[in-house]
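Missing here is one protein chain; the remaining ones are kept as they sit in the complex.
This part shows chain A:
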Amino acid sequence: MMRSDPRALQLNDQGQLKHFLTLDGLSKNILTEILDRAESFLSMGEQSVKKVPLLRGKTVVNLFFENSTRTRTTFELAAKRLSADVINLNIETSATSKGESLLDTLKNLEAMQSDMFIVRHSDSGAPHFIAEHCTPNVAIINAGDGRHAHPTQAMLDMLTIRRHKGQFEGLKVAVVGDILHSRVARSQLHALTTLGVEEVRFVGPKTLVPEYFAELGATICHDLRAGLDDVDVIVMLRLQKERMAGALLPSESEFYRLYGLTKESLAWAKPDAIVMHPGPINRGVEIASEVADGEQSVILNQVTNGIAVRMAVLSMAMSGQMQAQQQEGGE
């Protein structure tokens, strides 16, 4: 009845990925391996033939319980470039019987003999749940669960940082905005601290930046100027319109005034600081157009890097999963 630790759940006996659920607990070596492998796929993207046969004959199911065309598309592209067969399923959950429909859906998909599920779900921990309750030979990739984790997004951010800054040591990184609801920020915190940056700052009002993150190694800043002072990397998070209804903020305009990234506030960071955003951007809400489209913005690089990182993660998890299966078969 005791369930296994999700951080251990995603590794096989050799310590290699067989699922990709969270960055929490993953070693620097694994994170670096993902980045190195993604680099090699990046150069491939520039060639005329963009496919490699690493997932040939494998069936990958995009299992999206929460709509996201962008993320789904980059996963789809990544899987196709690895030569997998891809099925897209968008399943809206009914609030009353989430558990049943989720388990029933899984049973159905298992019967189709899929090899990998790429899961997005509005409940934190849903991919862990699926990894535990699903047939053992399917690799589960977390494409974003509730507020918990979005590990491929964080890894593509890491790749973007490394490609622009060369290394992580000594970097100061500011993540600005709605940290409370952000699975991206949580995964970034794990990745950045594991990869050895000097400082991660979470910047925003108290309603959006829980104090508990200080215990997890983040520096909490409620003032944008202090938060951006001397940083090498700025990550702006998307502000959802519902936050105003939840009484977390008075208005978009006041948020923009206090925490929006403008040409003026960008000047508080290092002159060569890069500006990132997981998208989609709210121009004039969290970021000024001139900054989003400006020289320091690497937002579109992130998208390109996203495909390479997802190819890296899918191929690593599939090989780790197959290794685990062979081992079981051999025993």
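Note that a contact is a pair of C-beta atoms (placed from the backbone, for glycine too) under 8 Å apart; a residue touches a chain by one contact, two chains touch by 3 or more; residues count from 1.
Going forward, contacts and distances are computed from a predicted model.
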item	value
UniProt protein name of the chain not shown, from "TusE/DsrC/DsvC family sulfur relay protein", "Dihydroorotase", "ABC transporter ATP-binding protein" or "Putative spermidine/putrescine transport system permease protein"	"Dihydroorotase"
Residue among A:Asp145, A:Asp178 or A:Asp232 touching the omitted chain	A:Asp145
Selected from A:Val52, A:Leu77, A:Leu103 or A:Leu258 as touching the chain missing from the view	A:Leu103
Candidates A:Lys18, A:Lys58, A:Arg72 or A:His121 - the one touching the absent chain	A:His121
Absent-chain interface as seen on chain A, which is shown	1-6, 24, 98-100, 102-103, 121, 123-126, 128-129, 133, 145-149, 183, 186, 210, 212-213, 215-216
